[in-house]
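Missing here: one protein chain of the complex. Every other protein chain is in place.
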Amino acid sequence: MIQFMSDYCEGAHPNIIRRLEVTNFEQFDGYGEDRICREAQELILAACGRKPGEDLEVHFVVGGTQANKLVIKSALRPYEGVICCTTGHLNGHEAGAIEDTGHKLLTYVSPDGKVKPEMIDDCAKRSLLAWDRDHLVLPGLVYVSNSTELGTVYTRAELLALREACDKYGLLLFLDGARLGCAMASEVCDYDFRFLADVCDAYYIGGTKNGALIGEAIVLRNDIFKPGFKNLTKQTIGKLAKGWLLGIQFSELFQNDLYMENARHANAMSKKMRDGMAAMGVRFLVDGPTNMQYPILPNDVLDKLGKDYGFSLNGVEGETESCIRVVCSWATPEASVDAFLKSLEALL
Amino acid sequence: MIQFMSDYCEGAHPNIIRRLEVTNFEQFDGYGEDRICREAQELILAACGRKPGEDLEVHFVVGGTQANKLVIKSALRPYEGVICCTTGHLNGHEAGAIEDTGHKLLTYVSPDGKVKPEMIDDCAKRSLLAWDRDHLVLPGLVYVSNSTELGTVYTRAELLALREACDKYGLLLFLDGARLGCAMASEVCDYDFRFLADVCDAYYIGGTKNGALIGEAIVLRNDIFKPGFKNLTKQTIGKLAKGWLLGIQFSELFQNDLYMENARHANAMSKKMRDGMAAMGVRFLVDGPTNMQYPILPNDVLDKLGKDYGFSLNGVEGETESCIRVVCSWATPEASVDAFLKSLEALL
Amino acid sequence: MIQFMSDYCEGAHPNIIRRLEVTNFEQFDGYGEDRICREAQELILAACGRKPGEDLEVHFVVGGTQANKLVIKSALRPYEGVICCTTGHLNGHEAGAIEDTGHKLLTYVSPDGKVKPEMIDDCAKRSLLAWDRDHLVLPGLVYVSNSTELGTVYTRAELLALREACDKYGLLLFLDGARLGCAMASEVCDYDFRFLADVCDAYYIGGTKNGALIGEAIVLRNDIFKPGFKNLTKQTIGKLAKGWLLGIQFSELFQNDLYMENARHANAMSKKMRDGMAAMGVRFLVDGPTNMQYPILPNDVLDKLGKDYGFSLNGVEGETESCIRVVCSWATPEASVDAFLKSLEALL
Partner (left out) sequence: MIQFMSDYCEGAHPNIIRRLEVTNFEQFDGYGEDRICREAQELILAACGRKPGEDLEVHFVVGGTQANKLVIKSALRPYEGVICCTTGHLNGHEAGAIEDTGHKLLTYVSPDGKVKPEMIDDCAKRSLLAWDRDHLVLPGLVYVSNSTELGTVYTRAELLALREACDKYGLLLFLDGARLGCAMASEVCDYDFRFLADVCDAYYIGGTKNGALIGEAIVLRNDIFKPGFKNLTKQTIGKLAKGWLLGIQFSELFQNDLYMENARHANAMSKKMRDGMAAMGVRFLVDGPTNMQYPILPNDVLDKLGKDYGFSLNGVEGETESCIRVVCSWATPEASVDAFLKSLEALL
């Protein structure tokens, strides 16, 4: 069985495993106050064009649901909600993690998985500017994922337009970067980490889905998030005692261009998948420049294909077809892609 | 600087690091549904005298605060509280993680850090049996830590007495085993994992402080905790995508007696610390049979000792002395103990 | 200015005011444990075909948002959500009261404001029966309002079909009866309080919008809601110290058919409004057999009409028209209806 279920099916880039071995018997301060975490924070700050002590804070957490939960919980007043797409990870796949903090999601249907300024205008009109606003959830933050859950990527212009819409109504802009590497390695991307730090009030850089064993790096710019963020973390999701485990991931990923290299490999394998399937006449749900593809295939083909390859069902398309998701990772061997395409060709 | 700050200052037992290397490029199902997690669950069930599919469920989480939060949140009705000692980890060092779930802690002062049946009786009298009970938080669960935050260990008889008190009032008994290895490796312990599974409604086996890189294993017996525990986990603290990282820890720790071996080493080093200090006439806050000692030392001695050795301040004792906590771990070299004792002797 | 904004714009039926005067210097036990509350509970139980001590519990609260919040909070596990219409009061007009308890609303668009069994099937298919259900909010309860927020009324057959769909998936059925009087006084209604008590796991009987000064009566049948419901009330929304104030409302409303009489008057006035407008050729958003009508009128007419009459804007309809909501109450004088119709006719 070859897995294309997700980009978290293998361990970590060998550099990370090696660092774990080398540091194993050193003694560290607990809970992320160690020298490797500091090193990793400085590398990320440098990528954002900052030095320690300036306007950015970097915090490491174990996973993406945690990052979303913490950032949102730290900034919103209890009656404030989050504008997002129905496809947003925090809406569909986090088992109510945001509602668990008391905040409502104000959702909009978006075929390409991206939030649009019109949605923000519409939400403001229905709440902030409405005659009965005292009885309503008021938006406080806009949540975007990049790349989105459909594998699409925001452009610089799109992010600037969202920033403008947020400023119009006093909303925060937060970017979920669980798959940020693949977004930034795609041909659509016309910005760098520094731009993201400047345009967003907070964002996070995903490690788990881009070659880390574990871990996401939250970057906070707006001061509203910062007071007591460590206490908030401890209270909400616990803090990792051996915090340097997280530091090691990002220290390695942000040296020698490893973060982007991992993402470029995943995108390249995914492009090969896509081109191969397109050449066989396969249709796709959306146009995906990153490491996830959403081909639409006959159900009987999928039944057979599923015996040797792992993928996930995205949805039913009519009576005889379904849309699946196939994902390549930093670790996907080219041979696996070749095998998949060959098997599919034989079935079509 | 030699650290006796805590038992989470070093990485993981080399067997665990080796397993990480060996499995690094295998592909696994995500979120703990993989074969290594299953293997680890079966090893723990066997230690509890159970087979899969019987009355116990085993769930892995990243840390102890998470385990406490999940177990308590899964079982209590919103107005129910938790009987515990003021020294209980969830009262003093989890930044309000339990209150974050809406539950009040009903605390009792206990010099040895243990909950006593009389506290349960007293709490029941003041709430469950009181005339104004509709206006009160009602106890729903009793929380004990073993070993306690003071390094003391419950006996079989003590745990049975707590079970009886819980049954009297319909309360759940939950045991926090962040340092369960050292408790069970101590000379005070007259029970095994099976007894704990039977006497408690739920308990957890700590990995982080006993040689794991990360992870705690929650054992649920009472059915009240079980429905949707995975959804609850996802919602509350997130689930680790590469869940086999947790499986690897417990698979290794529960083979070849490694869990108990790690604990025995930590206890032996701690005993050497204690005996060495006692021989110099040092007094202790409590009698500690595990890996933590609470010596009381002159402040000027501590100032000098603190230059070469890491430890934590437990509290001020009068004008000229303080009580500190020194902790040995599975990884503490005997040479570090010898060095500490030699340095202390020179200062006294 | 004559108000048709809502059915809570006037005080209370004179019988209630009189009872307040008469009892003013009697001494009562606090927090709803008094003789008038008991009397009111027995009257409601009798309407449901029950005696005290059987399967129903009756609890009084101040308002409808409170009733929704308490009932839902008391029964759901933390990761469970509520199936409802987007128009549901708890979705649109309670400022996130349900999310404040940690529960997600699983919403469906419904043009007539009613939940349909197909929505329940769809939700179950996407969550309870899905391959990734451990990562999802699972439905736990279905929320219906009767009459709905659009003034429509469920039939007996519709409620029985919802009951069946709930039983299929193990879901609770809860009916918000903020405007239950008007629903039951409408020609659509083919059931009584007893049927509602039997078909729903819990429901509430609205007082505020049907001639009470204050108060709603929650009727609990399913045992899952009952343990510690008073503690839950105290904790979540506080308990009214002078609880007999609520008892007085329902004691009066459930004597001499007053509850239904109030509703019949409101419906009759509303029908006169509707018939009058229909005769002028006005279109309506939905067909409303209760005390709320949703006429669609030209914006310039509304501007002028709004100078003398109060109503609320429901939504914009194209470029030149809007839909408004006009509500009659137990206290609406027929002369007010006549005046409104006359003014409108002059403007059209």
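Note that the chains take the letters A, B and C in the order they are written out, and that residue 1 is the start of every chain.
By definition in this document, a contact is a pair of C-beta atoms (placed from the backbone, for glycine too) under 8 Å apart; a residue touches a chain by one contact, two chains touch by 3 or more.
Small disclaimer: the values here were computed from a predicted structure and weren't measured.
Asks: Looking beyond the chains shown, say which of A:H13, A:K73 or A:R325 touches the absent one.
Replies: Of all options in A:H13, A:K73 or A:R325, contact with the hidden chain holds for A:K73.
Asks: Based on the whole complex, identify which of C:Q41, C:Q66, C:T152 or C:S186 touches the chain you can't see.
Replies: Here the residue in touch with the unshown chain is C:Q66.
Asks: Among the options C:K168, C:K242 or C:K342, which residue touches the chain absent from this view?
Replies: C:K242
Asks: List the residues of subunit C that touch the chain left out of this view.
Replies: 1-3, 5-6, 8-12, 14, 17, 20-21, 23-30, 62-66, 69, 94-97, 100, 208-209, 213-214, 231-232, 234-242, 245, 310, 331
Asks: In terms of residues, what is the contact footprint of the unshown chain on subunit A?
Replies: Answer for subunit A: residues 31, 73-74, 77-80, 101, 133-138, 227-228, 230-232, 234-236, 239 touch the chain left out.
Asks: Which positions on subunit B touch the chain that was left off?
Replies: 78-79, 81, 92-96, 99-100, 102-105, 131-132, 134-137, 312-313
As a working rule, only the chains that are shown with their structure count from here on.
Asks: Residue numbers at the subunit B-subunit C interface: does the shared fraction exceed half, giving same, or fall under half, giving different?
Replies: Counting which numbers both chains contribute, over half are shared, so the two copies meet through the same residues.
Asks: Which integer distance in Å separates the CA centroid of subunit A from that of subunit B?
Replies: Comparing mean C-alpha positions, subunit B is 33 Å from subunit A.
Asks: For subunit A and subunit C, what's the span in angstrom between their mean Cα positions?
Replies: Those two chain centres are 41 Å apart.
Asks: Per the centroid of Cα atoms for each chain, what is the distance between subunit B and subunit C, given in Å?
Replies: 49
Asks: Could you tell me which residues belong to subunit C and also touch two or more other chains?
Replies: Within subunit C, residues 78-79, 134-137 contact more than one other chain.
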